[in-house]
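Just below is one structure, and these are the notes that go with it.
Only a single protein chain was left out; the remaining protein chains are all shown in position.
As written, the chains take the letters A and B, and residue 1 is the first residue of each chain.
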Amino acid sequence: MTRLKTRWVIFGGLFLMITLSYLLNVRFESVASPEVQKSYTYIEDLPEGSVIMVSFDHEASSLPEIQPLALVVLRHAFKNNLKIIGVSLFAEGTAIGYRLLSQTASEFDKRYGTDYVFLGFKPQQISAILGMGESIRHVFPEDYLGTPTDEIPVMHGIVNYDQVEMVVSITDGALTVHWIEYVGSQYHQQVMAALTAAMITTYDPYLASGQLFSVVGGLKGAAEYENLLGQPGGGNRGMLAQTSAHLYVIVLIIIGNILYFRDRKRGKE
Amino acid sequence: MDIGLIIAGILTLAIYTFLYKDNPIYKAAESLLIGLSIGYALVIYWQTTLVDRLFAPLFWHGELAMIIPLVLGLLMFTRFSNRLSWLSRIPIALMIGAGAGVAIPAMLYARTLKQMSASVMPLVDGGGFNVEALVVIVGLLTTLAYFYFSREHKGAMGVAAKVGTYFLMIFFGATFGYTVMSRMSTFIGRIDFLLTDFLRVLA
Partner (left out) sequence: MQQRLPIAVCFIAGVLMFLQYFSPHPVARAVFVTINDYWQIIFAFTLLVGIAAFVKTNLKQISRGKDTPYRLIGLAGLVLMPVLALIGGIKIDSPFQWAFENMLAPMQATVFSLLAFFVASASFRGFRARNAQAVILLAAALVVLIGRVPITEMISETFPKITFWVQNYPSMAARRGILIGIGLGSMTTALRVILGIERTYLRGE
């Protein structure tokens, strides 16, 4: 088979596998991993009115994976009547975070300014993270829409991280490392991460050392969290397709190695 | 159907034409993406930082001290002049110096000392031998041995470095597995959009 034909077969096979899996509309029950359970339990146990900071530290490119993660955490927080301060340390995460916060808030009849606020974006992540440790108001004198932070009810009494129970960093890259290393070391702020699967192994050492409180990772993590919350969403919807994709890749690896060993044997002969 | 969804669907399919081969439709979509990304960043940076943190305090609240960062920022534009480009080194030096200064305690505490202390776990725990603690400490030390290039990897050092490569292969393999998971999730998300929102095949 020519190289080009192999490529079409692989691409076409992947497309068919995932499309057919989606059309089958089968749901799986995902058992919560210890980390997802820990994340869920922490937010569940927070008293009503507690303030958490949700930081949208991701790009638009990972939106299909990030969105279910972000939605499930926000829904849980709003369901438990927590107050949310939304920020973004990535330019593209700004518009996404704003929309996801607004969308989820409207599901729970939460009011902007009273129950949540979106402060917007500030560049140079380390500088922004460290600056908020001194004064959130100083870093964000206005919210995303231009309202002075002093005039926003949910920000009353919030000076810096001392009044924030947890920072939830929703990320597709290494930005949460800055939260852990700078805020964790200088201000001893607890950090939780909702991140894409590709970054899971990057954060394992921080998880093991306790510097990162917990992790909700990938579409699978979102599915597990959705099951705990009792609200199936994008995570659960994608599980059969995810399973099919994994099996497809495994079969490709096996076939590729069979062909490799066969060609090697022929070469020796 | 919402015009926005139609445009999103068309642009999505335009990008997917790249799977066939590089073509004018894909190139046009890619150019549009680059332009929109930069334009978007310009708006966000302008509104949230330059107006919010510089122009408003300086021009509307009379904080004259903000002239200093304004001048430093404008010095960045001297990069376009051959004669004056050295002036752009000043604001760059401030950024680099500030970053280096905050990095030292963070790296020392969070990335070195905390990680080292977390690796030191008792090998005998509650009456039983803690295999995991052994695996962690052996893995850590052999990986560090592999990256220690000041000494030739021979003898005991060579053995340690070799074992380190095996641990590194486990890490890379696990990372690859999760990367496959992540990339497939992104594609699944796009299929969800195409089937549910754009083509309306699924509810």
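The working rule: a residue touches a chain if its C-beta (ideal position, glycine included) is under 8 Å from a C-beta of that chain, and two chains touch if they have at least 3 such contacts.
Worth saying up front: this structure is predicted, and the values here are computed from it rather than measured.
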{"item": "Chain not shown: contacting residue from B:Met1, B:Ile90 or B:Leu123", "value": "B:Ile90"}
{"item": "Hidden partner chain, residues of subunit A it touches", "value": "6-7, 10-11, 14, 28-31, 33-34, 59-64, 92, 95-96, 98-99, 102, 122-124, 127-128, 130-131, 134-135, 138, 144-145, 186, 197, 200-202, 204-205, 207-208, 218, 220, 223, 239, 242-243, 245-250, 252-253, 255-257, 260"}
{"item": "For subunit B, the residues touching the chain missing from this view", "value": "4-5, 7-9, 11-12, 15-16, 18-19, 27-43, 45-47, 49-50, 53-54, 68-70, 72-74, 76-77, 79-80, 85-86, 88-105, 107-108, 110-112, 115-116, 118-119, 132, 135-144, 146-147, 164-181, 183-184, 186-187, 189-190, 193"}
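Heads up, the rule we're going with is that only the chains that are shown with their structure count from here on.
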{"item": "CA centroid of subunit A to CA centroid of subunit B, Å", "value": "14"}
{"item": "Interface residues, subunit A side, partner subunit B - complex", "value": "11, 14, 18-19, 22-23, 25, 61-65, 67, 91-92, 94-95, 120-124, 126-127, 130, 140-142, 144, 180-182, 184-186, 196-202, 205, 208-211, 217-220, 234, 237-238, 241-242, 245-246, 249"}
{"item": "Touching residues on subunit B, where the partner in the complex is subunit A", "value": "19, 37, 40-41, 44-45, 47-49, 52-53, 56-57, 95, 98-99, 102, 105-107, 109-111, 114-115, 117-118, 136, 171, 174-175, 178-193, 195, 201-202"}
